[in-house]
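Of the protein chains in this complex, all but one are displayed in their positions.
Read from first to last, the chains carry the letters A, B and C; within each, the first residue is number 1.
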Amino acid sequence: MFNFKNDYSEGCHPRILDALTRTNLEQTVGYGLDEHCANAANLIKKAVGCETAHVHFLVGGTQTNMTAISAFLRPHHCVLAAATGHVNVHETGAIEATGHKVVTRPTPDGKLTAALIQDMVDEHTDEHMVKPGLVYISQSTELGTVYTKGELESIHACCQKNGLLLYIDGARLACALTSDVCDVTLTDLPNLCDAFYIGGTKNGMLFGEALVIVNDTLKEEFRFFIKQRGGMLAKGRLLGIQFEEQFRDSLYLELGRHANAMAQRLQVGLEAKGYPLLQRSPTNLVFPILTPEQYECFSSIALFELWSTLPDDRKVIRLVTSWATKQEAVDSFLSQL
Amino acid sequence: MFNFKNDYSEGCHPRILDALTRTNLEQTVGYGLDEHCANAANLIKKAVGCETAHVHFLVGGTQTNMTAISAFLRPHHCVLAAATGHVNVHETGAIEATGHKVVTRPTPDGKLTAALIQDMVDEHTDEHMVKPGLVYISQSTELGTVYTKGELESIHACCQKNGLLLYIDGARLACALTSDVCDVTLTDLPNLCDAFYIGGTKNGMLFGEALVIVNDTLKEEFRFFIKQRGGMLAKGRLLGIQFEEQFRDSLYLELGRHANAMAQRLQVGLEAKGYPLLQRSPTNLVFPILTPEQYECFSSIALFELWSTLPDDRKVIRLVTSWATKQEAVDSFLSQL
Amino acid sequence: MFNFKNDYSEGCHPRILDALTRTNLEQTVGYGLDEHCANAANLIKKAVGCETAHVHFLVGGTQTNMTAISAFLRPHHCVLAAATGHVNVHETGAIEATGHKVVTRPTPDGKLTAALIQDMVDEHTDEHMVKPGLVYISQSTELGTVYTKGELESIHACCQKNGLLLYIDGARLACALTSDVCDVTLTDLPNLCDAFYIGGTKNGMLFGEALVIVNDTLKEEFRFFIKQRGGMLAKGRLLGIQFEEQFRDSLYLELGRHANAMAQRLQVGLEAKGYPLLQRSPTNLVFPILTPEQYECFSSIALFELWSTLPDDRKVIRLVTSWATKQEAVDSFLSQL
Partner (left out) sequence: MFNFKNDYSEGCHPRILDALTRTNLEQTVGYGLDEHCANAANLIKKAVGCETAHVHFLVGGTQTNMTAISAFLRPHHCVLAAATGHVNVHETGAIEATGHKVVTRPTPDGKLTAALIQDMVDEHTDEHMVKPGLVYISQSTELGTVYTKGELESIHACCQKNGLLLYIDGARLACALTSDVCDVTLTDLPNLCDAFYIGGTKNGMLFGEALVIVNDTLKEEFRFFIKQRGGMLAKGRLLGIQFEEQFRDSLYLELGRHANAMAQRLQVGLEAKGYPLLQRSPTNLVFPILTPEQYECFSSIALFELWSTLPDDRKVIRLVTSWATKQEAVDSFLSQL
């Protein structure tokens, strides 16, 4: 059975496992105050080119989004997001559970635009409505698309004009940054938003996300929020050790590049075999459209997610590749279709 | 430098690391729906002698307490706890952040009693006050003490009489159950409370707590709460694999027994040298009382927590042993005092 | 200046003021436990034909919605509503502030349907998404439309099939029930939903809404939630006295009928003068569409709300009549257009 279900089906990259094994019996202080975390934070600050950023390590994406967003907002603030945004759809109302409405707009490609943001802002006119406080975008998006630098600049300018924070969910940041169509680099990010996170869970780590807070006004006392929301790992060093390994050289981006390459190979192969796509994906998520018969065939040899069913009964499926996807698996899968 | 700061200074027990390494490249579904989690849950249900229990795996203690307690209560309910209870003091108001007051009583030894619970219940008379909904106790407590079976039965009866849920925080359950003074076994627990958790982080795992829900009315749709509070681990199998290793034989209790043995050796040694104790601890937390000079001496050779300062300026410190504490370290430390 | 801004521009109906004056120096117990509240609750139970209902009096609509909905739901539940629903748009995220997401669908007329509800339910498939728990509808709606008995039965059946509670916001219930197109009566309501509120603020009272809880499982300990959410009025009798006056005869419905009659007179008059309508309203909200010049003219002689601006730059305005609107004012206003 081929597995294209997601990018977190395995444990971790061997180098990361080695690092965890090597350090296993070291004694460190808890809660992320150890030297591995300090070192990883420094490596990340260097990688993003922002020495003044604050870097915090959390275990998972929903936890990171919920903790950061609820810490950044006041009670009357809402979040603006694409309707497909992870915080809107797939986090069981975690943001609302901290008291904040998520206001959305439908988008064809999972990407917000300055115009959509402005439209949502303009709709909120007085104290009988929530006040837009923060824009949430995903890079890459839940549909595999990526924002270009120009798009991010435009969104960021719109946010600044309207007094909105801009927060980037980087669960799949490695795939975004190494995508052929993306001209954004790690060092651009601090100039383009107020906070973002560098996703590890979906990029070869056992778990772990590195939240990078750029805006000075958001930095203060952030560790209280991590603890209050249940995200402070006792053996916090596990996060530091894993990110150290990712950022002591270019491993982080390499893993994303590999996932993309496998997805592109898969996408090209599917197209060559005549499968239409929901849209060409520049990253590690591929969305072919299948007839019911094709769907049955695919299901018999591979694991994947059903994305949606079209009015004509065809199925859009989502195929995901990762750092761990082998080229032989892609080729063998294609050959069996 | 000796390290008696806590029981989570190292990574994990070698057998657990082996299990993680061995399974690293297995492909599994995410979010705890894999076979390792299913197997671990079965082992735990067998170990606690309750086939109908629901077992959920979470990453840490605060997360487990917050998720479970907020899921179990309605909005007007409060939690009853000892003033020293972890949820009251050391979780940055996580319970309150989910909307629930924690009502407490001071206790000399960190242990609630049926009388104290009844007193708190009696004080809450009408709708102008919160309504007691759940009793929180820790086994072992934050002061290293343990509840006997008779004490738990008495508390449980009081809870049932007053319509209260009883929840046991088992962050250090292994040490409690293997303590010389404790007559409670794993199989007793399902009969003595509505839910409890089996702590892994402080007993040799990288991270992980196993929540065991016994009361049928609390079981429904619990996975929604785990996700909503940010506790659903993408690679949930990591929790299953670790608990499988702990419960496929008696490793879980052995690690607690070792921690206790080291603490007792330390405690006896300190007494022999004339250091008074806050109270004799039957588990892995030891609380000697030091003069300022002694405190300085201890500080120069070991890491530990300052617990409190007495009116006469003496210091109570907390020394913690763990599965990883070596007997030679205890002996060498004692010899240097 | 004519005033068609809303239905709460004046104090209260003279009979209600009389009742408040007459009882002013009576001494009663506080918090709604007095005899006026008991009597008013009995009158309402009789009026709705449900002796087993629980009736609670609250001060305003947002407070009532927030208190009831947060009391009825568990943390993972969301509310299903029309996009124009008051809880979604005009309550500053009060529902979300209690932790619950509001999931919506756009509707042309402000009315949900069983099909729209089913669609929202079907979209929520697992624990990564919120779980639909309650359907919120307004009778009459924010667009002045009303649900017929058949429509409510269909919605109610859909709710019961899907395990959803049905809650009716009756801020303008008097206008709905006395509308020409509405075949629903007060005594129908307990059979058609789990809870509803009878709006007083917009129907001639200084303030006050009567929440009627029909579903037994929602009744318990409700006064705790009123107090916790800040809605328990110390001099609760003020609510009882006002509702007593409304329900000791048919005043409540008469006031709604008058508001409707004035709106219909206004609507017919506007149509006669050639103003197009957003849609014919059967209740006390009228939505004419104005050219910019007409808008300026209207603005110079009357107060009202701008509802929306159409792509062709015409303005939809909202004209509201009430128990206090005088026929002469309507006629005089029409004559000046």
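Heads up, the rule we're going with is that a residue touches a chain if its C-beta (ideal position, glycine included) is under 8 Å from a C-beta of that chain, and two chains touch if they have at least 3 such contacts.
Please read these numbers as outputs of a predicted model, since none were measured by experiment.
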Given C:Thr201, C:Asn260 or C:Ser281, the one touching the chain that is not displayed: C:Thr201
Hidden partner chain, touching residue among B:Val102, B:Met232, B:Leu251 or B:Leu266: B:Val102
Selected from A:Ser70, A:Thr104 or A:Asn203 as touching the chain missing from the view: A:Ser70
Residue ranges of chain B at the interface with the undisplayed chain: 75-76, 78, 89-93, 96-102, 127-130
Residue ranges of chain C at the interface with the undisplayed chain: 3, 5-6, 8-12, 14, 17, 20-21, 23-30, 59-63, 66-67, 91-94, 97-98, 201-202, 206-207, 224, 227-235, 238, 303, 324
For chain A, the residues touching the chain missing from this view: 31, 70-71, 74-76, 98-99, 127-128, 130-131, 221, 223-228, 232
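Note that in this section only the chains that are shown with their structure count from here on.
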Same or different residue numbers at the chain A/chain B copy interface, by half rule: same
Averaged-CA centre spacing for the pair chain C and chain A, given as whole angstrom: 42
Rounded Å distance, chain B centre to chain C centre (Cα mean): 50
In chain B, residues with contacts to at least two other chains: 98, 224, 227-228, 232
